[in-house]
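A single structure is presented below for examination.
Every protein chain of the complex appears in place save one, which is left out.
Chain nomenclature is as follows: A, B and C, assigned in order of appearance, with residue numbering initiated at 1 for each chain independently.
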Amino acid sequence: MTSQTAAAFLSDNAAPVHPRVWQALRDADDSDAPYDGDALSRRLDEAFGVLFQREVAALWVATGTAANCLALAATVPPHGGVVCHREAHIEVDEGGAPGFFLHGAKLLLAEGEGALLTPSAIAALVDPIRDDVHQVQPHAISITQASEYGRSYRPSELSELAAFARSRGLALHMDGARFANAAAFLRCSAAEAAGDIDTLAFGCIKNGAMGAEAVLFFDPCQADVARYRRKRAGHLQSKGRFMAAQLLAMLESDLWLANARAANAAAAEIASACADRLLHPVEANELFVRVGVSEREALRAQGFGFYDWGAEAARFVTAWNTREEDARALAAAIAAL
Amino acid sequence: MTSQTAAAFLSDNAAPVHPRVWQALRDADDSDAPYDGDALSRRLDEAFGVLFQREVAALWVATGTAANCLALAATVPPHGGVVCHREAHIEVDEGGAPGFFLHGAKLLLAEGEGALLTPSAIAALVDPIRDDVHQVQPHAISITQASEYGRSYRPSELSELAAFARSRGLALHMDGARFANAAAFLRCSAAEAAGDIDTLAFGCIKNGAMGAEAVLFFDPCQADVARYRRKRAGHLQSKGRFMAAQLLAMLESDLWLANARAANAAAAEIASACADRLLHPVEANELFVRVGVSEREALRAQGFGFYDWGAEAARFVTAWNTREEDARALAAAIAAL
Amino acid sequence: MTSQTAAAFLSDNAAPVHPRVWQALRDADDSDAPYDGDALSRRLDEAFGVLFQREVAALWVATGTAANCLALAATVPPHGGVVCHREAHIEVDEGGAPGFFLHGAKLLLAEGEGALLTPSAIAALVDPIRDDVHQVQPHAISITQASEYGRSYRPSELSELAAFARSRGLALHMDGARFANAAAFLRCSAAEAAGDIDTLAFGCIKNGAMGAEAVLFFDPCQADVARYRRKRAGHLQSKGRFMAAQLLAMLESDLWLANARAANAAAAEIASACADRLLHPVEANELFVRVGVSEREALRAQGFGFYDWGAEAARFVTAWNTREEDARALAAAIAAL
Partner (left out) sequence: MTSQTAAAFLSDNAAPVHPRVWQALRDADDSDAPYDGDALSRRLDEAFGVLFQREVAALWVATGTAANCLALAATVPPHGGVVCHREAHIEVDEGGAPGFFLHGAKLLLAEGEGALLTPSAIAALVDPIRDDVHQVQPHAISITQASEYGRSYRPSELSELAAFARSRGLALHMDGARFANAAAFLRCSAAEAAGDIDTLAFGCIKNGAMGAEAVLFFDPCQADVARYRRKRAGHLQSKGRFMAAQLLAMLESDLWLANARAANAAAAEIASACADRLLHPVEANELFVRVGVSEREALRAQGFGFYDWGAEAARFVTAWNTREEDARALAAAIAAL
């Protein structure tokens, strides 16, 4: 087992760039219109519109953090609040970026199994908020598809969430860092895996891109403002053609879906070997597995890389490039513990 | 003349990626440590330390705007001010990004020939500021090397500016989007072309990189805070190895200098043909040339691309890849007007 | 001449509280509904609506700075800009407060005689702003009535400014720290002295109040958001009844106008004695008078207090409580120089 394999299950966030993305990057070098004035950037709205079967404005940015924050800033004023799960990435892992991009707006933390939100969990959080100026009022809900625990919202659950959001006058944002994995798991269209949301951070970096995510605004007017915010945040790259090229390569022939399927398949392979140890159903490409200290040591001694998840468990993440034999080897190793 | 040439003098900000940068990007794909934990990112401090012959902490970011703003945020509190030239890029062309990253800190605008600042011009601006809470107090000076009009500060001028800044308790930042062009023009070391500054946005994107600039903190403690700010601004890319790879490729065998020399040489070629039309001495890779409306039409009819600069002039920018024959052609065309 | 008189022409910003304001404060102590839920606060909309003959929402705040900033925040997003005069109070004397309340929005500085703006001066500033994300776009205009040099906009000038603002899609804010003085000078109604503006910081503190200004939103919907912003800025006082009491006392029997007339009359008295020395026509309660160093010394030796205005002039400000004999004394003293 090589040293590369040793890290293979740590995360998908630093996985290699897919060959077709490399090719697209090279092909993009010819153009030289700056910023997002190039031909590739100008194709994004249409390409994502086809994928989601709705009108949409698509902007590229370099990170999922920027994508989430630019999306949220479109619907939440500085004095407002965003409902999200207590373990949402925007709350736990983005270094306070929402506070920066939203000028101090507040994250309001709801509970839910598997880092999934439900209308009732959100209602339990927002209903006690007094409708007065002393309390921060919710303006949006942010959900993560697939969730931080690798769970995927079903289309029916998304419908309920969207209806709830509408009924409360709240915008609905989706952190789709692993949207592709959710769509692949759900075996549904992108539109169905998204539901009636307002904004989506469509993740590509964990799925084969180099450094480009798409922020989608299903109300294209919001993108007009977001373009100013993107520039103001230092996220308008002058060679934007390389950003657009990555996104288009991911959409081309559904590479985004193929890559996610490969990652999910590897995760499923491992899951099948340790069903009784799983903390959460595996509905994407992450596994949270109950393994004790000595068991983790044993796995690491065999060259497997992964993060501890609290004292009694570990997180394994597969990626588009996870080799079948590595997934099988890990499955076998866990089964043999 | 191809359609590519037609745009050749519009700007350097969308120039192609240098082959050695491409190679470095490909080579970087092997590693998969996320964020800036990879081996390449960890080499940056040393590599820039060697170049500048001082201790320095170097962070990669995707744009010059982010580089300038992260640097300034290190020395200017939200209630403070930054002295810059009235035509500085941070004032004119960054979409208000300093206001965002510095939480509303204010740019204080000084005058100066060629977008260059002098101690006396800065003193004229800051001396009348009353030392009370009603007026925003200056905390830093930002200069641009080479300036927005393609002028380069001499080492002696930098010494005077640094001494002045120290005497007033002001930090000194350098926007080095075209630092390489200044250093090439000055025929001095990087250290001499920078002088005794606190922070430097070391530009690479206009000089052959794809999408990476370096922010240098000559007080490395400031970088410790800047790392949090970078994450918070959504600028911490998970595949940071590709960012570091670009920067290291630029430093390797002084590619940064070679590329800048090539761009400068092309600019000098053109300048030599129109000395009497120049609005500013050509001390980098930009030319501001007095050409009337019909003259500009004539040049465009010949396939040359450039931006108007007000009603009576045009800006021509060369880049690392400007072909000698194109520069000569433009020089001849202007001479023939 | 008493030591109190010695300071009498320094500024109106620390003048005594008018007896009727004191009485209103005492009378307000009975109620104890907190914040702005008291009976006095709830009367403000109507009281100001009567004064301005339009629907309006009125909020109390403790300072003119807060009043201006809350008003501007209602129409200018963080990525936007506010056109104001280069010597506007919000630019020069508010410690960067607009940058704070507007989350980094930018003040765009126009020129104009007497700190007055005109449509053509504003056009000269905003027309060259490229309509792209690299440049901060104007969203509002802020004018000061009376201006920082004691000049008053005529109703016809206000009409032109309002028409211009509408034609450019810009909101129009009025800093009315000395609105009463302008209205008194113009001998017109409050509505005419304001014109077709969107928001007004209606000054009372310089005119006899203790510590209350009114922010007026002629689109009452904007006040709904401003109430959240006021709380968030720590400006929602729990004993708001004392704030409202001051404002209502100022409106009662047009005390605001009577006080301003008294101040203006004192200024006119002084102006009549030094017409040839005036830097600006006296159209409110401020005088900018050309007096040399030794002349200023002579005046101070006689016990007059005032601020130097540059090297060759002085600023004298009268207030509601300036005694006729003091004004005459100063007039005589200047005449005798």
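In this section, a residue touches a chain if its C-beta (ideal position, glycine included) is under 8 Å from a C-beta of that chain, and two chains touch if they have at least 3 such contacts.
Keep in mind the model is a prediction, meaning the values are calculated, not measured.
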Touching residue (missing chain; options C:L40, C:V61, C:V92 or C:A314): C:V61
Residue, one of B:R227, B:R261 or B:R296, that touches the chain absent here: B:R227
Listed residues A:L44, A:V83, A:A105 or A:A182, member touching the removed chain: A:A105
Touch list for chain B against the chain that is not drawn: 77-79, 103, 133-134, 137, 225, 227-232, 236
For chain A, residues in touch with the removed chain: 78-79, 81, 92-96, 98-100, 102-106, 133-136
Footprint left on chain C by the chain that the document does not show: 4, 7, 10-11, 13-17, 22, 26, 29-35, 38, 61-63, 65-67, 69, 94-97, 99-101, 205-206, 210-211, 228, 231-239, 241-243
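Keep this in mind: only the chains that are shown with their structure count from here on.
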Between chain B and chain C, centroid-to-centroid distance (C-alpha), Å: 42
Distance from chain C to chain A - Cα centre to Cα centre, in angstrom: 50
Multi-chain contact residues (two or more partners), chain C: 78-79, 103, 133-134
